[in-house]
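Only one protein chain is missing from this complex, and each of the others stays in its spot.
To keep things simple, chains are lettered A, B and C as they appear, and every chain counts its residues starting from 1.
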Amino acid sequence: MVKIKPSLSVKLGPLTLKNPVVTASGTFGYGEEYSKYFDLSLLGGITTKGLSLKPMQGNPPPRLCETPSGMLNAIGLQNVGVDDFIKRKLPFLAGFDTKVIANIFGNTVEEYEAVTARLDRAKGVHAIEVNISCPNVKKGGMAFGTDLEATYDVIRAVRNATSLPVIAKLSPNVTDIVPFADRAAHAGADALSLINTLLGMAIDIKNRKPRIANITGGLSGPAIRPVAVRIVWQVYRAVGLPIIGMGGIMNAEDAIEFMLAGATAVAAGTASFVNPLAPVEIIAGIERYMIENGIDHAHHLIGQVQA
Amino acid sequence: MVKIKPSLSVKLGPLTLKNPVVTASGTFGYGEEYSKYFDLSLLGGITTKGLSLKPMQGNPPPRLCETPSGMLNAIGLQNVGVDDFIKRKLPFLAGFDTKVIANIFGNTVEEYEAVTARLDRAKGVHAIEVNISCPNVKKGGMAFGTDLEATYDVIRAVRNATSLPVIAKLSPNVTDIVPFADRAAHAGADALSLINTLLGMAIDIKNRKPRIANITGGLSGPAIRPVAVRIVWQVYRAVGLPIIGMGGIMNAEDAIEFMLAGATAVAAGTASFVNPLAPVEIIAGIERYMIENGIDHAHHLIGQVQA
Amino acid sequence: MIARIRKNEELLEGYFIVDIEAEGIGLRKAGRPAVPGQFYMLKAGPSTDPLLRRPLSLHRKLSDDSVRFLYRRAGRGTALLSRLIPGDEIDVLGPLGNGFPMPAGIKHALIVGGGIGIAPLMALADYISDERKDISAAAFIGGRSREYVLGADEFSRKGIETFTATEDGSLGKKGFITHILDEYIHEHKHKGTGGWAIYSCGPHPMLISVAAMAKKYGIKNYTSMESNMACGIGACMGCVIGVLDREHGSSVYKKVCDDGPVFDADDIVW
Partner (left out) sequence: MIARIRKNEELLEGYFIVDIEAEGIGLRKAGRPAVPGQFYMLKAGPSTDPLLRRPLSLHRKLSDDSVRFLYRRAGRGTALLSRLIPGDEIDVLGPLGNGFPMPAGIKHALIVGGGIGIAPLMALADYISDERKDISAAAFIGGRSREYVLGADEFSRKGIETFTATEDGSLGKKGFITHILDEYIHEHKHKGTGGWAIYSCGPHPMLISVAAMAKKYGIKNYTSMESNMACGIGACMGCVIGVLDREHGSSVYKKVCDDGPVFDADDIVW
């Protein structure tokens, strides 16, 4: 067998990535921190921390705690706000040869729309990821992602406010995610991000207080991987949109599992905390797997589980 | 401080347990296996493997696989059937000084009813736990537990078929579990079991097949504990029924976490696989915690999280 | 039960033996010795990842209080085990399962192992050579190459006629051990194979072809099966395989941990 260098490039609808690995929103800051560890141009894409119209303080500490093979967080979407992002953070990101995916959220449909409009005009943003699934904010967030009509309305509004590719990030905290994926598709989403965190809680039995100040938080990490893989597989079979799969991807094997389940691209989230080099090691590992298995195009992995 | 022996007894509605620890359905067989490891009379209660009207073969193997801090199973409710249970298994269980909770399921409301009626007449059953949340069977199971009216109908039918305490075991695979708990309460349930497994999936990237033959399975173990604690807390605050908390309880600390969140009793499930003595060690640990913290009644732990 | 590591050595790249010690670890509940073909469930360390215990077959019973396992580093659980050093603790459950049956009338045992499959068969050889002078045995051991033919010397030392085969021909015959077994039976069958039994353990394809051969020659074949396990003691129903229910003529699911791990190969739904 001739071992040729496989092509890792994937098409996420209108968005072409040089390889299937992006960073998950909220786990990679605005890229600066990790740029000390590797060349960000190696990445398929970078998803920013969630951006809102105005800067946000986020939730009071403690904001995170560890759980078995996972962690709970309730950052509460602390962020610099979209204007400051465009002014101070985006120019840095624009200096790398990678796709910048701006993750956004709002308290109202109008806010989603307004954030989108500003990003649409900014240079260096390649796609908008719409977070309607954050379990850690009172208004907005998950409230949109667990309501079919609100899902439609938000995605539709974003769709109309930009010509950039629109990625809907859905909540796993629903009985059946397929109708939500379907509504997002109808509203004009180009791709889906699956999954956001599961809603969880942990209590310190010594002081009998919740371990995070927000009481409940989002569960991420390897613990949730089986749930995430299942959701990707369900949506892949039922809905025509390309998927960015995430939820507990720690290494290339995990990433390949998601692609076999139906993900076109994958995101490393919590993994970057444990190993800052995780995203680049995942890229290398996918390439190795493709060579070893004689797969010349990353697209040939997608949905190839024999189920 | 005078250290008195605390009272571990709890009241699960009409059902009094000598201590808050029961075994989770499907993880303790019919008790025989574990009786080689400790005296079953030590337990607050024993929940049996799910019982159906007719014996069931269950799903083809492989039926289980390990995941990070958890496991997936798709046993498919293999069981001897309610008649054989009453004839061959129940007499053994009846020999112990503990409460026997018969876990049941059916493909139709009528089947649930029929199984209940037979158990109602049998000597040695102390309560019926109604599984409307199994993710591993095509019909019945989770299909009931994710539909509000079906939940009501099944619990109502069981309620009418027995004078034994009825415990509704709900599915965590829903957007909001509170309305389901509420419907179960209205249908006449005396208590709730929370939670059953999360629906998950894992793929072997070597042979590109699902790791379990049923493709998807139920995720249990410590990985799901934060989700389970959150659900117990949500339901405790919203609904008046006592709760048997479960999901990743491995030791006394975990059990206490559930009680602080609002559980009246707790079940050890996957824990028994890892450590056959887990249930008795949990009982001892709860007692120790109560002594150390000057808590004289187990009831004083319930819902005491400062949130 | 908490046991202590006495010795944990890498025999060849990725293959280890570990000796562990705890009171009565070599005994069943009733006080009688653990039987060849039985296994133990081991957990190295308190972490919940890996979560479940790992099954390993009794390789040698060293004493009532000490047993040896032969294991291959397959994944994370066995990797963890391989890092334990003498004095470390390990959590062990067992002996579990049924063990190799040795019904009355058996006179000649054909022991067929491939790769790490030799692990429980050594216990069987120990038993036969130590306690069953009435039974003769021949061993057929296969492996990828010379190094992977485990235990052949030991079998010979016991006075068991031992045949080997390797896929690359670096030891014994080149090819599959099942061919040698076939030749052996073919050669001896005129003397009658009544009282013969084949005991097999190894890769699935090997077990299938041994079972087919046993059937062809009308020789009993007891085979040790593997399956993912959670509890190891018959409670979870997770480890089943399809087995013929002779009573009803239909196939049923039987538990590898409890009804097995050794089955009559004729009954297995391969």
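Assume contacts are C-beta pairs under 8 Å (C-beta built on N, C-alpha and C of every residue); 3 or more make two chains touch, one makes a residue touch a chain.
Model, not experiment: these values are computed from the prediction.
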Out of A:Lys18, A:Lys49 or A:Arg183, only one touches the absent chain, namely A:Lys49
Of A:Asn19, A:Thr162, A:Thr216 or A:Ser272, the residue that touches the missing chain is A:Ser272
Chain not shown: contacting residue from C:Asn8, C:Thr48 or C:Thr193: C:Thr48
Taking the entire complex into account, which one of A:Glu33, A:Asp97, A:Glu110 or A:Glu292 touches the absent chain? A:Glu33
Looking at the whole complex, which of A:Pro135, A:Gly221 or A:Gly262 touches the chain that is not displayed? A:Gly221
Touch list for subunit A against the chain that is not drawn: 26-29, 33-34, 36, 49, 57-58, 60-66, 68-71, 73, 75, 78, 221-223, 250, 270, 272-276
Residues belonging to subunit B that touch the chain removed from view: 68-69, 222
Could I get the residues of subunit C that touch the absent chain, sorted low to high? 46-50, 76, 85
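Going forward, only the chains that are shown with their structure count from here on.
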Ignoring subunit C and leaving every other chain in place, which groups of chains are still linked through touching? one piece
Of all chains shown, smallest offset between own Cα centre and global Cα centre goes to B
Counting only Cα atoms for the centres, state how far subunit B is from subunit C in Å. 36
Shared interface positions of subunit B, touching two or more other chains: 68-70, 221-223
Multi-chain contact sites of subunit C, meaning residues that touch two or more partners: 48-49
